[in-house]
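Shown here: the complex without one of its protein chains, the others still in place.
Per-chain numbering from 1; labels A, B and C assigned in written order.
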């Protein structure tokens, strides 16, 4: 116990000294640091902050120090997080390498693979993207068709992926490919890594109903990848894929957590604040029906935050993300959707603009909320649809029986 | 057109002259006339009214006059109903013979069977009950196990039924029995009629969560039934059963129809009236949230009533109850359940009594509503569960595909 | 009372539907949006629609209309709602022609209605002043001056305001902020001095504008209906507008629903058609049921408009409350059930989601109409 207190004191002192003042303010979306070969730092302090944290491995505090991680225990990691939160320190690095690839590479990668890929992730030198979804596959992820065929020491990869976030900006991709077509769909998949600069890789951004998006379609045309880049066993990629999905869900369930709290613009700070502002109310929201709905939403948000907390505490005694991640993911996304629906009700016509030109018919904040409302509809689709999460809860958590579907290969439903 | 006007005039005049004044008032539950061998008439006018109507066949206005029916056209039947409604005339006879058995007997019965059974139904001399559900079968009606085995000119029937309404008071039963065990479940069922006085028939009333009920368990122990009482073809009873279920749904969907309107006790006349009364409100319901919910309910009730009306008008061009009966049944039942939930909210603690003894803690009306609230929960179970109705809508109305379930005999789902 | 369409109406429906599918599919709205069309609608298509008689559907024959009744407009609105084709039907035919017909003098009717029938006149109703529908909260003033009036104020969400030749402006001539009494209607040329009309780009690409009136002078013929008593005409007009909007929304919802059902029948996942999953089946069945109620609410209201015209306010609130709620739900399900592709701009379903929200606030959202229903019902 004493050691932890000691650690806390040291961490606090170090942060106090090394975290630039400008890194202790809320971050706007364009200030997020993604790293990579051509990193952008809107604020030079961001670069400094990343370098300082990366030097200690504190971008990935609990990863082993032999691969550049912080080498902290779980408890120390939690303390560090608390201390950072205490001073409002920004996350120095946002990265799919950290949140998704790293944990499974540490679990399934060879020592060579870890040595090659983990340190650059820790330092934010390589930006990763995820090659999972395919146009035809959707929720039935394992029905993927991108294929890798061995040719000497290389695999030749052909096919396409969709919903690849930031594929146009990523340096490397971790990718699911089919390596055996003659077995049930889950048994012929492999997990492979390759450089996005490889010949034959092209990307095309996807426009959403809410406007421009980080998503891309990604095409592979005879892309040549060294066979040693295969992670885990050949044809056993589905095991890794599922593990990674759990990490993704845990990350996404954060949505609902922030949804009850203050966020960026002052306008959207709270739904009830917006509702009162647009009605000119000062002490009590005059629309009693909306007030009741907002209270319902906020009560659910608070209970959800308690549940996330409980789930974390329970996980401390357990072993990483559990099946309840599906519940948290789903509920969190639904909460976020509810929040935006309520914001629309709160703001009336003012939430229905698309662009404002030179005029002031709609403020920037208002237009942002309209777009975010539209964007929120994707929350219950990306990272596993609501339907998939409910299936997982029903079967894995509640142990309800599988429907015996005739004449087909059964899959995760 | 002129003929119809003529018919209306005649019907109006006849009703004016023949419908006793006391038969033009709302009916309480214990005044309902069920007929049968030992009929009860709480009010002697009820008997007179039944006899007069039965003499014209107007208890079953559109049934053929050769079997005692009124022989009216659809249009005339509608006019008669309108004229009865105009003066608030009570239905002279409530009978499963009229609402369920009659129509299918007219469609599938032999001439002998019609002559034997239809006229007593019209006159209310024989009271029928329905032997469909079985303890193990539930929604999977066709999984029934009561069996009929031919023995000379008779069938010997063994098994049991459940949810047999008024089995303890009925004279005859129309019953589904299994007559072939070696074929898919739907193919071995027959539809048979027999006297409840037959040796080996016993009944036991079922107590519901709302208290005493008309439902019974019914047991058949070597009951001997003449083979000529089989309706339709041997092993083709499922066709008749389904047809009859449609008639039942059409009848049940009436629930929702009345639910928006005035009903028996003055208290429950309207939900909003109750809500205002218990809050001491005079011009506007003070609970704005409840007011919104009640308005939502009433709007749905009105739109539902319009839909029933539309469905009737559409059916005029068609051929009897259609698949939309499932929609109406289900929505009507849900509306009724909503109504009672709202009544509970309207009445607060006063809706939570069970018995009042000598005291006046809870009025008779209040206690009745509590019981009716409990009883309403069964609406979405009886006559085909909500789930079954939704399945029917999905598959028959919307044409959505059947899930290919492995290794079983497929049935209506 | 008739809850089903008659034969004439069925024929009209087929014709309108055929026209929309061929000439005015969703791609028209997409094209106008992507081209940043200044008008926001196609004058060419509108000309064709006028030639088909759509603009004169509800206008009496004595003013060159076709007297097909509101039941005809119902069909046109529902079918144009299915393809989202932008037209001045709501602004000009549903709202303004109705207001003129209800409140106008013989001269006004003779001057304006035939022009609407011929497609020569586009009009817009300038009503709202706050972010929430509130037809009595009128701060725009009309002060008498000489034989006419001077108007000052500002209006938002004026549908088709920027393409209208004339506006009907709801102004206060007497009374306090929320009084029904003291409201009057004035017809104002869009190009009149002091009128500033600025198009507002809405999320659903529906045409709307912001209107500012700065000492706008009108003569006494500009008054539509009685001085101070404009609310009676306004409320009747709004109710007819609500019913018409509900018809359009029914078209929106029906189209989304049909697309969902089609998709459920063709999309395979896990080796089966996704329409065979009971979870989705039950949601589809619920949507179907609600949609049936919506259709009945719309039909009932239109039937009454062409009939005894009793209970119009309550029927309007039933229809608009019900459609607002159901269209929002179905349009959400439209995206969710299509999955990722439903989130892309390339795919049409998002247009309906966007339209749903704008349509639901126009002339009062679900909460507004439930409140109004309760008030009209005496609780």
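As a working rule, a contact is a pair of C-beta atoms (placed from the backbone, for glycine too) under 8 Å apart; a residue touches a chain by one contact, two chains touch by 3 or more.
Quantities reported herein were computed from a predicted structural model and do not represent experimental measurements.
Enquirer: Give the labels of the shown chains that the missing chain contacts, considering the complete complex.
Expert: A, B, C
Enquirer: Which one touches the absent chain: A:27, A:156, A:227 or A:390?
Expert: Looking across A:27, A:156, A:227 or A:390, the contact with the absent chain belongs to A:390.
Enquirer: Which residue from B:33, B:80, B:100 or B:290 sits in contact with the chain not drawn here?
Expert: Of all options in B:33, B:80, B:100 or B:290, contact with the hidden chain holds for B:290.
Enquirer: Since one chain has been left out of the picture, which residues of subunit A touch it in the full complex?
Expert: Output for subunit A: 270, 272-273, 275-276, 283-285, 291-292, 294-296, 298-300, 302-304, 306-307, 309-310, 313-314, 317, 324, 327, 330-331, 387, 389-391, 393-395, 397-404.
Enquirer: Tell me which stretches of subunit C touch the chain missing from the display.
Expert: Touching the missing chain: residues 277-282.
Enquirer: Using the document's contact rule, name the residues of subunit B that touch the chain not shown here.
Expert: 133, 138-140, 143, 162-163, 206-209, 211, 278-279, 287, 289-290, 344-345, 347-357, 359, 361-362, 370, 374, 377-378, 380-382, 385-387, 390, 405, 407-411, 413
Operating definition for what follows: only the chains that are shown with their structure count from here on.
Enquirer: Could you tell me the distance, in whole angstrom, between the mean C-alpha positions of subunit B and subunit C?
Expert: Centres of subunit B and subunit C (C-alpha means) sit 42 Å apart.
Enquirer: I'd like the Å distance between the centres of subunit A and subunit C, where a centre is the mean of that chain's Cα atoms.
Expert: It comes to 41 Å between the two C-alpha centres.
Enquirer: Centroid from C-alpha atoms only, then distance subunit A to subunit B, rounded to Å. What do you get?
Expert: Going by mean C-alpha positions, subunit A sits 55 Å from subunit B.
Enquirer: What parts of subunit C, by residue number, touch at least two of the other chains?
Expert: Expected reply: 272, 277, 280, 367, 370-371.
Enquirer: Any chance you could list the residues of subunit A touching two or more other chains?
Expert: 289, 405, 408
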